[in-house]
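Of the protein chains in this complex, one is absent; all others appear in place.
To keep things simple, chains are lettered A and B as they appear, and every chain counts its residues starting from 1.
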Amino acid sequence: MRTLKFLLQKEFRQIFRDKTLLRAMLLAPLVQLMLLPLASNYEIKNIYLAVVDHDHSTYSQKMVSKIVSSGYFKLAGNNASYNDAYQLIEQDKADIILEIPAGFERNLVREGSQKLFIAVNAINGTKALVGGGYLSSILGDYNNDIRLQWMQPDRFNAAPQIDIASSNWYNPLMNYKTFMVPGILVLLVTMMGSMMCALNIVKEKEIGTIEQINVTPVKKYQFILGKLIPFWVLCMVLFSVGMLLAKLVYGIGVAGNIGVLYLFLSVYLIAVLGLGLLISTYAETQQQAMSISFFFMMIFNLLGGLFTPIESMPVWAQWIAHANPVSYFISVMRMVILKGSGLHDIRYHILIMLVFGVVINTWAVMNYRKRA
Amino acid sequence: MQETVIKTEKLTKRFGDFIAANELTFEVYKGEIFGFLGANGAGKTTAMRMLCGLSKPSSGSATIAGFDVYKQPESIKKNIGYMSQKFSLYEDLTVTENIRLYAGIYGLSDKDIKEKSEALLHQLGLENEAKKLVKELPLGWRQKLSFSVAVIHKPKIVFLDEPTGGVDPVTRRQFWDLIYDASDKGVTVFVTTHYMDEAEYCNRISIMVDGYIRALDTPAKLKEQYSAASMDEVFYGLAREAKRKAD
Partner (left out) sequence: MKQLLTFIRKEFYHVFRDRKTLLMLFGLPIAQIILFGFALTNEIKNAQIVVSDYSKDIATTQIINKIEASQYFDVAKSLPSHKQIEAAFKEGKIKMAVIFPENFYYDLTHQNKAQIQIIADASDINAATTLTNYVTAIVMDYQLQLVKSGTIPLQIVPEIRMLYNPEMKGEFVFIPGMMSMIMLLICVMMTSISIVREKELGTMEVLLVSPFQPLMVIFSKFVPYVIVSLINVTSILLLSWLLLHLPVKGSILLLYAESLLFIFTSLALGLLISINSKTQQTAMFISLGVTMLPTIILSGFMFPIENMPIPLQVISNIVPSKWFYIIVRSIMIKGAGFSAIWKQTLILFGMMVIILGISLKRFKIRLA
């Protein structure tokens, strides 16, 4: 116990002495936490629309003004021909072309049906889909409007309609920030924890101080605890500050019990720091440790369920996701923060994390011993 | 008869096909300064690492301070001090903090730690530098500090791996004064070195070539045996036979 006290003293002194690093470790993630949600807005506004109106009728003009007044679209230009409009797309000045053929109004009334041509710059698939979707639904609305105007109401009602009333629980306004911020915090705490832990140990290897410790009566577990505890504390602090910022800046409160969240975090950190420890046993230089952790962090982050739902992955990727601590924490964050899930609901998550922690740390300690 | 503190019997370390240390058999007595010489790559460091419990021997036996290297490495570690060729104190801790750390690790009481660090700072004349970070000290001072820290818990044996590499002659002398001082207090000193003048300071020396111990005796007797005027000649005579490339 006494030995551990001295080791902890040493680690904390070293951490707090390197002010540049400490600042980078705590500030960088928080700045990121502030910026990322601002940038990561999937709600798409300001879609630039180029209109090619060959009809110049009342209907076509009303339609265009309905589209523009929706707030999602901005008029990039009224072009005489499709080729002119295409130029705008080439130059990235327009995202969508709406081409209204000549005789649009006349055909609509006489023949009951008329085609419209829409061309979407689909390099950015998501944006194209969303933009095309908005445009279709506005056109649908407009279609209903003119139908209502043109026909007697009872004839219109002849077609049976199914209404879909959808309600989105836990995030009724579909606010992306409440969805992203907790997830980003998870990624940050995970990266910080595992990378710092790995680099710190490898640094002692590189400089040679670890040799000195190895010839002293310090036990492996003491040395490892001496490394894990400071970073465990640091990650706890980082997480708390992150949660505070989320509350103050984005107004994201915890629907459930925050104690449950911390309980999970404390177990989670054991697994994540163990991962750092494991990496450190395989790396001889900090550069190696860095590239190995970067590699795995990238996979963990992408398959963590933050950017795309885990349900949407192919089976092999889902298996990786199940072996990915990040995905459990992201799911727990959503459960506790947004849904207010309790200890009972996340019992399996905690259990799995415990297994992770034990397996990873045992592996790391075994591998560590081999080297010495 | 003198008390034996290190005793090895055919101690061997293999890395695959490569035999780094081959059937080393020797004894070191209490209070002795035992020099371990050899060219780079001769196997000195490997041998020393086995004795310190840092690496497991492939075969043979060894007891250090009465403890077996296979079965009781942790007990060995309590009874030895070690200073490696790489600088081994924490550069981003102050002088006092380093002393406290190692004294604490070796289980000294708070009272002991306080007394020892004061005595140590006084002995090294580092009182004014106590609160400085170690990286701000000149290399020679750091090495002396390193040594003093390695013997702070009064170990039975202290292992020094090329302790004076890159240090100026004056500081080297001072360093050896520290070694003699420790030896006078009954600490056995096991030291590897490149410097032949330092070899002369040792009570007994062994010379390793290609993983074997080729010579082992007092400096005087070795010179006599090889009819050489200096240790330099003895060493070069043996080292020339080496087939292994230095690293």
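By definition in this document, a residue touches a chain if its C-beta (ideal position, glycine included) is under 8 Å from a C-beta of that chain, and two chains touch if they have at least 3 such contacts.
Since we're looking at a predicted model, the values are computed, not measured.
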In the full complex, displayed partners of the excluded chain: A
Option touching the unshown chain, where A:Asn121, A:Thr190, A:Thr209 or A:Gln222 are the choices: A:Asn121
Sole contact to the chain not displayed, among A:Gly305, A:Pro325 or A:Gly357: A:Gly305
Sole contact to the chain not displayed, among A:Arg2, A:Lys45 or A:Lys247: A:Lys45
Identified contact with the non-displayed chain, of A:Leu225, A:Ile258 or A:Met290: A:Met290
Sites on chain A contacted by the missing partner chain, in the whole complex: 18, 20-21, 24-25, 28, 31-32, 35-36, 38-46, 89-90, 108-109, 112-129, 132, 135-136, 139, 142-143, 146-147, 150-151, 157-172, 174, 176, 179, 195-196, 199-200, 203, 206-207, 282-283, 285-288, 290-292, 294-295, 298-299, 302-303, 305, 307-309, 311-314, 316-317, 320, 331, 334-335, 338-342, 345
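Here is the rule we go by: only the chains that are shown with their structure count from here on.
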Centroid distance [mean C-alpha coordinates] between chain B and chain A, Å: 55
Residue ranges of chain A in contact with chain B within the complex: 2-3, 5-7, 9-10, 13-14, 17-18, 207-209, 211-219, 372
Chain B residues touching chain A - in the complex, by the definition given at the top: 52-55, 74, 77-78, 80, 82-84, 86-93, 97, 100-102, 104-107, 133, 159
